[in-house]
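As you look at this complex, bear in mind that one protein chain is not there, while each of the others sits in place.
Now for chain A:
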Amino acid sequence: MRISRPILSALLVMALAACGSDAETAASSNEIKVGLLHSLSGTMAISEVTVRDAELLAIEEINNAGGVLGKKIVPVVEDGASDWPTFAEKATKLVRQDKVAAVFGGWTSASRKAMLPVFERYKALLWYPVQYEGLESSPYIFYTGATTNQQIIPGLDYLKEQGRNRIFLVGSDYVFPRTANKIIKAYAAANGMEILGEEYTPLGHTEYSTLVNKVMQAEPDAVFNTLNGDSNVAFFKQLKSAGATAESMPVLSVSIAEEEVTGIGVENIAGHPVAWNYYQTTETPANEAFVKAFKAKYGQNKVTSDPMQAGYNAVHLWAEAVKKAGTTEVEAVKKAAPGIALDRPEGKVTIDGDNQHMYKTARIGIIQPDGLIEQVWDSGEPIKPDPYLEGYPWAAGLAGQ
């Protein structure tokens, strides 16, 4: 089709006008844009969609209370698609093109590692809401999930306390489980625990009969499970059909929270312990309000979990830092953040000034027949984050690896 010159120029003018008005709204409006970057498709969507929901709830709450610095927060939602290069690409888009004040996002360590250089290069802020393997402390990332000394080490303390000293390690084959298991092995060596086996399977792996055979033959007191995503469903189903029980061989998981329990089938996992900092049943006033608000927004049958809560906290903590700084400018927010303490659903959360992680209370829970998790142990008070495990003599040398 030929386009006549008058039409063409009219189109051009319209296009230019559209650009102009766009730029104008961005500049003059009473809005602060933030990015939400999670996997909304692919293997990780099962977990990450709920974190995005919790972050949207936090944004709504802040906006209903008048916003920050008198401006409304506007979320720009992107899909990381369970694909690590996509995370880096979308992070770049959010920072460079949308010019967001902060990004809340990621789940797997692989996605965080992919995004890290982007945020460091453009000096932008990432708030990462999931427990991870530690040994990292980027000046441009705030870690609102647990680091190892707030989840994995308390989990090991719990197993030791229960007299379960012969452990089998099962994990997905990527950075989090492999680093976590290095730490677990160092802990075991220093605490008289025995590691009977260490097995990894690719993400999305569903055939666990061989691995279950290996575990059953080794007859461990407990299994430490760092599998991620859908693999957990296959693993627990096949472990149960092989005759293993939570009494004879508890499987302590660090990546299974309330919303994964339904998919695994509560009859396959009830009685097994998990290690987190928060459960839907955690008794704090802030949690009562959070659970109520989340169910009101997304449905009464929805559950809340640790990473969701950490994502929800991230938005509130960031908003608090922005208020304190009086600006959304990254360096000022970073400077204002340390020491900010809020009463959150998981209890008191304080931003640590040394490493931008949070002080968090560790909690061990047992999965109940109703699908919720009942706390059986906690650390009493919030634990200072120690991503490089500098306070643990047995961990010397791990950070260099």
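The rule we apply is simple: contacts are C-beta pairs under 8 Å (C-beta built on N, C-alpha and C of every residue); 3 or more make two chains touch, one makes a residue touch a chain; residues count from 1.
FYI, contacts and distances are computed from a predicted model.
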Considering the UniProt annotation of the chain absent from this complex, which name among "(2Fe-2S)-binding protein", "Transcriptional regulatory protein AfsQ1", "Urea ABC transporter permease subunit UrtB" or "Stage 0 sporulation protein A homolog" applies?
"Urea ABC transporter permease subunit UrtB"
Checked against the full complex, the residue among A:34, A:180 or A:234 that touches the missing chain is A:234
Out of A:62, A:183, A:223 or A:264, only one touches the absent chain, namely A:264
Using the document's contact rule, name the residues of chain A that touch the chain not shown here.
40-43, 45-47, 49-50, 173, 199-202, 204-207, 209-211, 213-214, 217, 230-231, 233-234, 237-238, 241-243, 259-260, 262-267
